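Heads up, the thing below is written out as structure tokens.
Every protein chain of the complex appears in place save one, which is left out.
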Amino acid sequence: MSDILLELKNLTVSIRRDKEDIPIVKGVDIAIPRGKIVGLVGESGCGKSMTAKSVMGILPGAARVSFGSILWHDPDGTVTDLTGLKEKELRKMCGTKIGMVFQEPMTSLNPMMRIGDQVAEVLLIHKLVKNRSEARDKVIQLLNEVGIPEPELRYRSYPHELSGGMRQRVMIAMAVICEPKLLIADEPTTALDVTIEAQILKLIRQMCEARNMSAIVITHNMGVVSRLCDSVYVMYMGRIMERASVRDLFSNPIHPYTRGLLSSIPRIGENSEYLKTIPGNIPESEKETVGCEFCLRCSEDERRCFFERPEETEAEEGHFVSCFTAGPGNEVHHE
Amino acid sequence: MKGLAGRIIGVIVVLIGVVALIFVMLRIIPGDPASVLLNEHVSQANIDRLTRTMGLDRSLPEQFFGYLAGVLHGDFGRSYYIQQPVSNLIMEALPFTIKLTLLSIAFAWTFGIISGVASAMYNEHIIDYLFRGAALLGISVPVFMVALLLQYIFYFRLSIFPLTYDGSFASLILPAIALGWNSAGSIARLMRSELMEELDAPYMDTAKAKGLSYRKAVLVHALRNAALPVISLMALQLSGMLSGAVITESIFSIPGLGKLALTALQTRDMPLLQGTVLFTAFLIALGNICADLINTLLNPRLRTG
Partner (left out) sequence: MKKEKRQNAAADILRACLKNKAALIPGIIILIVIALSVFGPLLTHYDETSQDLLNRLMPPGNGHIFGTDELGRDVFTRVLYGTRVSLLVALLPTALAVAAGCAAGVCAAEFKGATDFIIMRLADIMLSIPGMLLAMVVLYTLGGSLTSVVISLVLIEWGGIAVVVRTATLEIRESEFVEAAVSTGAGRFRVMMRHILPNLVPTLIVLFTLNIPSSILSESGLSFLGIGIQPPDVSLGLMAGSSRQYLFQMPHLALAPAGMIMVLVLSFNFLGDALRDILDPGRRTL
């Protein structure tokens, strides 16, 4: 049995605009090992959400997977390409094998439906229970497990009657109720307070460990990555810039973009006059660049970055980076 | 339910306003109502007697409060022309209008909702264009044109339905379609735009991530959220329907409220016209309160907060 659960191979997602396909995810390779939590980190608009949505087949209207494959490895060794599945077969996998938690727990729950019914719906549509009352019992048990007080009472609540943290717990319950093998969490704590964030991260971790479930955590927050993930992919403008285990990445960030992300985390006790940021903005031009996507904002002054795209190289064991500064014969600068 | 009590009080205030407005508007008419009613060769004594029996010799405020008090007891005065209490005439006409309106509401809801949902689900598809075209045609055709076309096709050409109302259910079908046509069009348009908006809502992604098919996600999740504004629109349409009922009832000879009001206008029967107009305003107020109630019952955010 392969120890990889899900593999994105050369995944390309394009948006069709004015009769032109504009790639927003550009040939991304990601592998999710069984039982591990993988972080996908980058600024907003870098394509990380699109990557996640393409797995679930819920890309917004004009976007579609234009190239590459999404391979699902079953324990018995069969491999399924999710991009080749019919809509109906894909829906069968969603909820049962893959669960998803969204960013905004208020709008991601149906405001007109009782939360208990919304969780129970997953069981009912996949016919995993015999009847409503069995579904209800299961839901109440799980609501209890995700830390919702008085689950019998809360079963009948509407989303607006719950706090943001509680709603996100409901979302998590909904995602894991069918015991999926993979949890996709798209900015699960962005809309929450810092204290609630810690609780929710802990809950996700617990859920994964208790169920031997893998997870993809999409975030722009390096702090979330450090607390939750085992390994991490850094994404910029639709491309993976660097990937490594969390420990390696934090102790030895190589790509200038990763270094920028890490140094922009405010730290307690640091005597800094102002918040460090990465200079510049994400370029607005949708034209395909010839060189490195990050060249315009990069702190390194390297001429060829503008004309040539760096290949991914292994800087140290299990630590890959797409940057000329990491290539052989180049000094890796540390501050 | 405190909000509801406030609503009802507001409605009562508005209704009193309606009484006052109609009362004044009908009385700024130049000339003496009694002499308008009787023909030219009647002696002044007769005119005076009628003026007295109709209470027209009193001052306008006196007349108004007298009338208002009467209305509160269900007394709308006596018809000049038919010589019966207005309230009796209204009660006789009411069942016909209710039957007609209910049937056309049923028609409008069924067709409006189905075509609105279909055209939202198959956005930019040929189905969408067909239904959208039909809906736009629906709101653009005069009621009388639909009615005349229906009569021409289904009575004259195909002889499926009777030409005018004869008391049977079948004879109500054409008028109901004629009257509901417009509403079906506007319901379809609103249904479509509301549903289209809901289709982009984040909870639709959740529903699909849960494993619901697109169709089920639309019908179970989005429709629930899109329904509220459509229900509110339906209440607003009651007013348009009662307007249309004047034309429909006249074309199909249905002895309902609209026909009664038209007769009142044509025979210059002021108390009857006044009574019917006020009564339709009551019906609309009632419809609005019902819509509010339904909205409160269906919308959890209103129910608990």
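Order of writing sets the labels: A and B. Residues in every chain begin at 1.
Definition applied: contacts are C-beta pairs under 8 Å (C-beta built on N, C-alpha and C of every residue); 3 or more make two chains touch, one makes a residue touch a chain.
Here the structure is a predicted model, which means the values were calculated and not measured.
Student: Which displayed chains make contact with the chain that has been left out?
Tutor: Per the touch rule above, the missing chain touches B.
Student: Check each of B:118, B:209, B:223 or B:281 against the chain that is not shown and name the one that touches it.
Tutor: Selected residue, touching the omitted chain: B:281.
Student: With the missing chain put back, one of B:82, B:114 or B:139 would touch it. Which one?
Tutor: Spelled out, the listed residue whose C-beta touches the missing chain is B:139.
Student: With the missing chain put back, one of B:173, B:190, B:212 or B:234 would touch it. Which one?
Tutor: Touching the chain that is not displayed is residue B:190.
Student: Give me the chain B residues in contact with the hidden chain, please.
Tutor: Spelled out for chain B, the touching residues are 10, 13-15, 17-18, 21-22, 25-26, 28-29, 136-137, 139-145, 148-149, 151-152, 156, 190, 239-240, 242-244, 246-247, 250-251, 258, 261-262, 265-266, 268, 270, 273, 276-277, 280-281, 284-285, 288.
Basically, only the chains that are shown with their structure count from here on.
Student: Taking each chain's centre as the mean of its CA atoms, how far is chain A from chain B in angstrom?
Tutor: Distance between chain centres, rounded to whole Å: 53 Å.
Student: Under the definition above, what is the set of chain A residues touching chain B in their complex?
Tutor: That would be residues 53, 56-58, 60, 87-88, 91-96, 98-100, 102-104, 107-113, 121-122, 125-126, 158, 160-161, 171, 174-175 of chain A.
Student: In their complex, what parts of chain B are in touch with chain A?
Tutor: 200-203, 205-214, 216, 220-221, 224-225, 298-301, 304-305
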